[in-house]
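A protein chain is absent from this complex, but the other protein chains hold their places.
== chain A ==
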Amino acid sequence: MSAAPVAEVDLGDLGFGRGAHLLVQRALAGLPPGGRLAVSGRDPALRVHLPAWCRGRGHRVEWPDRGEAGELVAVVVRGSADDDRWFGAERAGPAQPSALSSRPPARWGLGARGALLEAGGPEARFDLDDRDLVWADIAPHLYAQAAARQWDPQTAVPWDDQFALPADVEAAVVQVMTYLVENEQAALVVPARFVGRIHPHFREVVQLLAVQMADEARHMEVFSRRALLRGTELGTSSAGGRQSLFTLVAESDFALASFLLSVLGEGSFVDLLAFLHENAPDPVTRRICWLAMQDERRHVVFGMAHLEHQARLDPLLRDRLRAAIHRRHDALVDTAGLNADVFDALVVLAAGGWHPDDVSAGFDRVQALQHAMDQGRQRRLVRLGFRPDEAAALSTLHTRNFM
């Protein structure tokens, strides 16, 4: 045998059928290419398996001279394939979200952020790859909060509480629930259309949207379940309402979709859920509206955070947001907007009785709700940099369907 080995490893009775390669690999890792490792061991198949394993990995094997010491099987001369594989490898950015890439390259693709990426592999097309467009520093915090506050629809709601409502009040609840289900359906589909387009480098945003979708899935479940708690049929769904939701789902620009859905739609929805929580005629309706409202607030916070960030960097963003409101308004101008059955049902719930004074009071409360929604929209628009008078004008153009 030529030069003396610089390292040795004793495999004992361990064979390659049970992981001996791990010990050999570990010992070789400490050597440079050309470095020599003396391998000894007692597994009867070692003399066959060691060279076969080395061959496939580009290591050379030297055999000891006859009569050389006892359990020495062979000397492995480290090849360069292990190093060559990692030539040109790069880290996919930092592991922590503190110094994210402003434009992560397509070649990072589905590699874990911060991982050492072997060169080569597919160029994955994630077209939402601009940090300023998708990121918000609050995203990791919001995700953690959202993950911690997931609730179980089975146990979080008092489904078995005893209550009985007059038939027309129950019908009003069913109508409102029907409306809520279809709105939540749209609120699930909108982020779903973007999750697969966001570069995984911004994984906390992807995670947050995924939880947001899970939130909406639960909302759909509990509102459906409440609708069918006492009966077997849902209420009505108006063509105008569906048209309004469709314009949300059809928006393919991430910033504009977040704006229309989270800032304007879900923002108004939070007010609606607060109203329903306050005016709910039964404990189940009250509870599910409260639970959904907590989740929706989080959705609004994220939508606002990343749009505020973007608006600071891009003075033209407001023009696009303004145009989006106008475009949606124009698309819906010939539709009825809110389903009249929904409006009436809200009045019935707020009235709490059939005396003309009750109905009048209920009507006032629904008008107060609409006013609160309008005020909320204006506040959020101002935070995004719109002048107050323009915010007021834009708010009035928001869909009459609330969402």
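To be clear about the criterion, a residue touches a chain if its C-beta (ideal position, glycine included) is under 8 Å from a C-beta of that chain, and two chains touch if they have at least 3 such contacts; residues count from 1.
To be clear about the criterion, contacts and distances are computed from a predicted model.
A.B. asks: What name does the UniProt record list for the absent chain among "Phosphoribosylformylglycinamidine synthase subunit PurS", "CysO-cysteine peptidase", "Putative ABC transport system permease protein" or "Phosphate ABC transporter substrate-binding protein"?
C.D. replies: "Phosphate ABC transporter substrate-binding protein"
A.B. asks: If I consider the whole complex, including the chain that's not displayed, which of A:12, A:30 or A:44 touches that chain?
C.D. replies: In the complete complex, the chain left out is touched by residue A:44.
A.B. asks: Who touches the missing chain here, A:118, A:137, A:161 or A:330?
C.D. replies: Residue touching the chain left out of view: A:118.
A.B. asks: In terms of residues, what is the contact footprint of the unshown chain on chain A?
C.D. replies: Residue positions of chain A that touch the missing chain: 15-18, 44-45, 47-49, 51-53, 55-58, 61, 79-81, 83-85, 87-88, 118-121.
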